[in-house]
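Left out: one protein chain. Kept in place: all the others.
By written order: A and B. Residues from 1 in each chain.
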Amino acid sequence: MRLRLTPREDSFYDMFADSANNLVTAARLLVELISDGADREAIAEKMRACEHAGDECTHAIMHRLNETFITPFDREDIYRLASRIDDVMDEMEEAADLVVLYKIEQLPKEIVQQVEILERAAELTAEAMPRLRSMKELNEYWIEINRLENQGDQVYRRLLAQLFGGGYDALMVMKLKEVIDRLEEAADAFEQVANTIETIAVKES
Amino acid sequence: MRLRLTPREDSFYDMFADSANNLVTAARLLVELISDGADREAIAEKMRACEHAGDECTHAIMHRLNETFITPFDREDIYRLASRIDDVMDEMEEAADLVVLYKIEQLPKEIVQQVEILERAAELTAEAMPRLRSMKELNEYWIEINRLENQGDQVYRRLLAQLFGGGYDALMVMKLKEVIDRLEEAADAFEQVANTIETIAVKES
Partner (left out) sequence: MRLRLTPREDSFYDMFADSANNLVTAARLLVELISDGADREAIAEKMRACEHAGDECTHAIMHRLNETFITPFDREDIYRLASRIDDVMDEMEEAADLVVLYKIEQLPKEIVQQVEILERAAELTAEAMPRLRSMKELNEYWIEINRLENQGDQVYRRLLAQLFGGGYDALMVMKLKEVIDRLEEAADAFEQVANTIETIAVKES
């Protein structure tokens, strides 16, 4: 058995990896949700379970934080990173819930692009987490998340133009806008996660 | 006369208590505002006075911060906590103002649940402030605020489903949505106050 000097530190990296993997699961549920013929109520239910799992990851991180003396990086940054990951999950869960709540039958085709961007952002975030240990090779992650966020912004604006283009009645515009707004906020929230990691790296540099 | 080692420190706790008590006053004005037969213009006016009182609390804290050398916890956290309390007040004041501004006659019945959650959150926040001194027994406060925020989220979503359910014309949906959005943001802002206190406690632990 090999002794490790800071056994506690490692668990934070593992917990953040769990948290980020949970975002991948949620993003894939969104992809399912918007597919033709999907059982949306069932998927929204799975999404809620996914959000609960996320809450438990967050609480586990906070609990560990309270009982750990030496942390791998600033306590408040651990706290902030956990909160930002939680924000992403909240936006994705709310988007799924609103689709069911508003009984929206037909979603605009282009929404699939928004959701695929979230799926890619989730995968990139999950892949970046293990690199927190070394604080190396995080640059390409930030750059790619920023690129995705810009791309998502373009898709979002095209969707808005389409919504307001005259094909929908006012109430349906409002309902659909709520959903695509949440998806856009999820993309922004992924950028906030990346920004938080950038701040941590700036401090450690 | 008993000498106190850190006379200055205490005043921050008192000022935060004042600030939080002011939120209780504002939440109770919201309860009044949505009651049948309320004089809404008069109540919105009282709410504006309450917001001004809040601004003065905030400025008093900032002023004291600038002239105090040793603070009970990090300067920037004092600053942040004061700002977060201010955010709650702003959302509540805006909700009241919009009801009057949009000349909304009939509010949905369930809005009373949203407002009662804010009243409870304000009371909990005011009760937690004196416990900042010892940083003890704050756990139940966070847990309860989080529970309230989740409950508020459920009420909010039911209100949305009702709004979009077909009983209102599009313009009224927009007006009512603005109001319940502000109330929901006030609930979120209470959670942000609790999160800020949690961050402070994490640092001090």
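Criterion: contacts are C-beta pairs under 8 Å (C-beta built on N, C-alpha and C of every residue); 3 or more make two chains touch, one makes a residue touch a chain.
Because the structure is a prediction, the values reported are computed rather than measured.
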| item | value |
| --- | --- |
| Residue in contact with the excluded chain [from B:Y13, B:F73 or B:Y102] | B:Y102 |
| Touching residues on chain A - with respect to the absent chain | 157, 160-161, 164, 166, 170, 173-174, 177, 195, 198-199, 202-203, 205 |
| Residues of chain B in contact with the chain not shown | 62, 65-66, 75-76, 79, 83, 97-98, 101-102, 169-171, 174-175, 178 |
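Throughout what follows, only the chains that are shown with their structure count from here on.
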| item | value |
| --- | --- |
| Angular offset of chain A relative to chain B [C-alpha, multiple of 5 degrees] | 120 |
| Centroid spacing, where centroids are CA-atom means, of chain A and chain B in whole angstrom | 27 |
